[in-house]
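Partial complex: the chains shown occupy the same locations as in the complete assembly.
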Amino acid sequence: MQGQNQQQAYDRGITIFSPDGRLYQVEYAREAVKRGTASIGVRTSDGVVLAVDKRIRSPLMERSSVEKIHKADDHIGIASAGHVADARQLIDFARRQAQVNQLRYGEPVGVETLTKEITDYIQQYTQVGGARPFGVALIIGGIVDGEPRLYETDPSGTPYEWKALAVGADRGDIRDYLEANYDAEMDLDAGIDLALAALASVNDDELAPEGIGVATIDAETETFGVLSDDEKETHLAEADLLESDDGDEDGDEAEDADDETEE
Amino acid sequence: MQGQNQQQAYDRGITIFSPDGRLYQVEYAREAVKRGTASIGVRTSDGVVLAVDKRIRSPLMERSSVEKIHKADDHIGIASAGHVADARQLIDFARRQAQVNQLRYGEPVGVETLTKEITDYIQQYTQVGGARPFGVALIIGGIVDGEPRLYETDPSGTPYEWKALAVGADRGDIRDYLEANYDAEMDLDAGIDLALAALASVNDDELAPEGIGVATIDAETETFGVLSDDEKETHLAEADLLESDDGDEDGDEAEDADDETEE
């Protein structure tokens, strides 16, 4: 690979190809995703699980305002990682598209359809000048004809379908955990346990209920739902992942107290 | 992190990603916020308190013209820190949005709704070329269904909800004070005392009534109100924070007499 000077040349031209065929601005946008805390998606036999790290910068901040899990439609949930303000734009876009689909065709939008509408929108920001790419990755989970589906969108505008995946910080380690422990036959409860264990695997195997967010999209009811703190605590306790009381709840939050870009 | 030369490369392209996934123009806009004097928000059980440092450059300047607390709607107040002219644009936007909501839905706009409309507006200035980000942070306080709510918008366009927060100069120190002394059960009066004490903590524990601005949004009446100098003096005296008479009122104001960008 080339040195520092050359990279700069390709940055200024927003999104043009480098001599080896890469789009640096898109790759840098992926770095912005890695700066965000991790989000996880797991597809089970009877629904999809979304789990996110909701670490906050101060005990005075409301955890509920750390938006990392969003309801896009009754049957579709989205978890994000990366630049929060960018994520909001894509979520808004997703919700509008879901409504438009409902109005136009009289039925809920398909998860794959919605994913591709989002990635097409993302792609425009990587090819046409005058704007930068979106610095965010989305995990889109939903139910189509009773079947759970799980997708990822990345800053290049490529859609991927997954059985289970992680985006954001520690993505590689979490994926290793998921690959080693994923079982396609597990039910939603087991999926929640897997997602929490995967998230805990990069957090000293301990999680506080308030520090995470978990949502499910149930295949039978085809509805999106968020777990309460009690439900999360029950799951953590059962899996022996519950943060011990003497732990400093906001210990690692204080470290990046002044770096407010990412969650 | 990389050296000075590289940073420059990313500045010129307005708001493009750096190799490590950062948006320098947004980070520099945050520096513009820090150049502004501090603003504080405190959520109490029966309302929200906004308190601001209104230091002026000359005794001949009218303190009332230092606009740092604004009424956005009957039930919503906004405090700002950073680039004053930018703040005015966002306040105007907020007021128009509040009116549009009232007209369209026949009811007052929600505090969270308004906050997110503002952050979406801010985000556009960080992604689409041809303009710079807004160099201002807002503290938005208001009442929804009798419940006090307190939000922050930052230059990236991210909304946060807080129990209590500070933006602008000395933000870190003031937050430490708030974290150490915040009590969710306190009433508005105690909230005013906390805000003033936090502000005084970075001003030699002394404040002059004319040098600060304080507003409340009362949960019961759902109305925004500004404290008079007498009311402020009473609070300061009770809290033993009142500036002693021999103090040089505009002492630290003379220092930056020629730096007119920020308040």
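By written order: A and B. Residues from 1 in each chain.
Throughout what follows, a contact is a pair of C-beta atoms (placed from the backbone, for glycine too) under 8 Å apart; a residue touches a chain by one contact, two chains touch by 3 or more.
Remember, it's a predicted structure, so these values are computed and weren't measured experimentally.
Shown here are 2 copies of a single protein sequence; counted across the entire complex in this file, the number of copies is 7.
Simple rule for what comes next: only the chains that are shown with their structure count from here on.
Rotation angle relating chain A to chain B: 50°, from a CA superposition, given to the nearest 5.
Inter-chain spacing, taken between the CA centroids of chain A and chain B, is 31 Å. If you check the complex, the residues on chain A that touch chain B are 4, 7-8, 11-12, 14, 24-25, 28-35, 58-62, 64-67, 83-86, 88-89, 92, 125, 129-135, 257-258, 260-261. Residues of chain B that touch chain A in their complex: 2, 6, 9-10, 12-13, 15-23, 26-27, 30, 116, 119-120, 122-123, 126-130, 151, 154, 156-165, 172, 175, 178-179, 182.
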